[in-house]
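Down below is the structure, laid out as C-alpha cells.
Complex shown without one protein chain; remaining protein chains in place.
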Amino acid sequence: SYEDLVPNLYYLKNQPNAIPYITSYYEKKWGFCLSYNDFRKLNKNSTYKVLIDSEFDSNGVLNYGELLIPGKTKEEIFFSSYICHPQMVNNELSGPSVLVGIADYLKNKNNYYSYRFVLIPETIGSITYLSKNLDHLKKYVKGGYNITCVGDERDWGLVPSRHGENISDKVGEHILKHNIKKYTKYSWLDRGSDERQYCAPGIDLPISSITRTKYGNYPEYHTSLDNFDLVTKKGLEQSLEIYLQCVKVFELSKNIKPKINVFCEPQLGKRGLYPNTSTKNSAAKIRNMMNFISYCDGNNTILEISEFCNISFFESIDIYQKIESANLFR
Amino acid sequence: SYEDLVPNLYYLKNQPNAIPYITSYYEKKWGFCLSYNDFRKLNKNSTYKVLIDSEFDSNGVLNYGELLIPGKTKEEIFFSSYICHPQMVNNELSGPSVLVGIADYLKNKNNYYSYRFVLIPETIGSITYLSKNLDHLKKYVKGGYNITCVGDERDWGLVPSRHGENISDKVGEHILKHNIKKYTKYSWLDRGSDERQYCAPGIDLPISSITRTKYGNYPEYHTSLDNFDLVTKKGLEQSLEIYLQCVKVFELSKNIKPKINVFCEPQLGKRGLYPNTSTKNSAAKIRNMMNFISYCDGNNTILEISEFCNISFFESIDIYQKIESANLFR
Partner (left out) sequence: SYEDLVPNLYYLKNQPNAIPYITSYYEKKWGFCLSYNDFRKLNKNSTYKVLIDSEFDSNGVLNYGELLIPGKTKEEIFFSSYICHPQMVNNELSGPSVLVGIADYLKNKNNYYSYRFVLIPETIGSITYLSKNLDHLKKYVKGGYNITCVGDERDWGLVPSRHGENISDKVGEHILKHNIKKYTKYSWLDRGSDERQYCAPGIDLPISSITRTKYGNYPEYHTSLDNFDLVTKKGLEQSLEIYLQCVKVFELSKNIKPKINVFCEPQLGKRGLYPNTSTKNSAAKIRNMMNFISYCDGNNTILEISEFCNISFFESIDIYQKIESANLFR
C-alpha cells in the first residue's frame, strides 16, 4: 500500500524536479529515489508492487581499473578517480573522463616518470587498492592527484594534503595561480574524496586534488541535476589542460636543483643568451633570466625558483634550457 | 607640624576618595597614604604626632606558604600567587583565592600530575623560593601559572612567557579562545608579576599567566578602590573555572601523541563509533572524529590536534576516549 511504500521513498521538497542520490551502507534496507514532482503524482489509493533486481553476494568481488604507462624511471605519478556514483556527471563521470584524457596524452610519449592510473569505487576502493599496493606506492609515488568534480565551468579549487605542503599541492597551486584568476584554496578539513585515504596517517602519499566546483558546494550535487547541463565540453577541456600542465611540471622539473657554474652574473651576450632584437618584452626576459640565475645556488628546485622570481614554471623552464645549452650549469 | 608632615603624605588628587598604595624599597623612609579628601581636612595649624608601630629586624625571616598534592607522576604543575599587597583585592586577594580554589578542587582526586602551590611575597619571595628549589623545579615542573588579578568581571588576558610558546601559554590561549569571546594577548614586554622571575633567563620554567583586568590596566589599581566593589564572587568563579579547565587539559593530555593503528580511515559503524540516531549535530561530530583521526600520526599532541581541527580540547578528548575504547590506537 501507499503507506508501506512512503517511508522508503526519497525526494527533495526544495528541489522538486531533482531525483536525489541516496546511499545506505552496512545495513540491509531498500528504497527508491524520485523527484518530489513525481512523488506528488503517486496515487495514494493504489497498491504498489516493489521490484528490486539486485542481490547480496557474499562471494562478490571488488573490481577496479588500473593502467601503468612506464617511463624512464620507475618513480610514479599517480592519478585516481572513482566509479561509484551512477548517472551523475560533475561528481563522477567528469573525473574518469579527465583521467582518461591525461592517460591518452601520455600513452605514446617518452615520459620521464611512470604514470599510474586507477579507477575505483570511492573510499572502499581506494582502501582496497592501498591495502594491496601500499609498499610499492610509498616507495615509488612522487606525486599525483585525486581527480573529481572537474567538469563544470564555475569555481576552481585545490584540496590540499594534510599539511598542504607536498609537491603536488605546490605544483597544483602554482598552475592554478598562473592560469586561473580566482580559485579557492581549501583546507584539509574541507576534504571529502579519496585524498582522505591517500593522505591518511601512515599512508601519506604525496597526493593533492584540483577541482572545479567541489563536491557539496553546488546545489545539483548528489541529484539527477548533476548532468550535462552542468558539465560541458569546455569545462572538461579546461580541467584536462590544467592537469596536463601539472604533468608537464613534473616531467620537466624532475627535482633538479640547478647550480650555476660561474661566479657572479654570466655575460649573456657572448653565450648567445642576450636577445638580438630588442622588443617590448626583451628587457623583462633578460631580467627574468638574471633573476633565475641568481637563485641557481643548488638549493632550489625550478618550481621554487619560479615562485621566488614570480614567473611561471614554463618561463623558468625556457630559461633553464637556454642556460643549459650555454653549458652554464654544473 | 603640618609642614613637617606633608612631604611624607601620599594622596591622589585626581582620585580624591582613593587611598593610594605606595611602597618604598631598600631605603629607610616613612610616610602615610590617605585620600585627597582626608588630606584636605587636615588642620594646617595642628601639631601631629606620628606613630609607626614597625621595626627593621636584621634577624627577620621570609615566610611563604607551600602545598604539594602528589599525583601519579612526580612531574608537577606549579601555581604561584603573592601575599604582599595588604587590603587590595583584584591585585592581590583574588590570586590566593583562586589558587586555593584550584587546590581545593584537586586535593582529594587521583591526579596524574603532582600539583605544587606557593604563596609568597611578590618578586623577593619568588626569587627566594627559586634560589632554594631551582634544580627541583627545572627537573619536574611541566607547566603552571602565576595567578594575579583574577577577580573583576571586565577584561581577560594572557601574559605569556618570554617567547610565548611554552605549553602553559598554549593551554591558556586555547582555553581562553574557546571560552571567552574577547581577550587580550599581552606580550612578554607587558609582564609585571612573578613570571618575571619564573621565566627569567636561566630559570625558564614553563609558566604563563591568565588574568582578568591586568595590574596597571585599571584605575583602581594600587588604591583602596581595588576592593569588593570591583571584585565579585562571579568574577572569581569565572577565573577559577578557566584555571580548572587548564588543569583538566594538563590532566587529560599527559603529552600523549595519539597514533592510529589502522591504515586509511577506519569504518566507524562496526566499531560502535557511528552515532545510532541522526541528530542535528551528528554529521559535525562524525566530521570532527574523522578530522581528529586524520591527524593521529603520532606527531601531534591532543591539544595540537584540537587546534588543527578547530575544536575544543574537551571535544578532542571525548573523541580520543571513544577511539581508545575501540582499540584504534597503537
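Which chain is which? They are A and B, in the order written, and residues in each are numbered from 1.
Operating definition for what follows: contacts are C-beta pairs under 8 Å (C-beta built on N, C-alpha and C of every residue); 3 or more make two chains touch, one makes a residue touch a chain.
Keep in mind that this is a model prediction, so the values were computed, not measured.
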item: Which of A:V89, A:L137 or A:C296 contacts the chain that the document leaves out; value: A:C296
item: Selected residue (touches chain absent from view) among B:T23, B:N59, B:N110 or B:S131; value: B:S131
item: Hidden-chain contact residue, picked from the options A:I147, A:C199 or A:I260; value: A:I260
item: Hidden partner interface residues of chain B, rising order; value: 25-26, 123, 126-127, 130-131, 134, 162, 188-189, 196-197, 199-204
item: Positions on chain A where the hidden chain makes contact; value: 259-260, 263-265, 267, 269-270, 290-291, 293-298, 309-310
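Criterion: only the chains that are shown with their structure count from here on.
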item: Rounded Å distance, chain A centre to chain B centre (Cα mean); value: 49
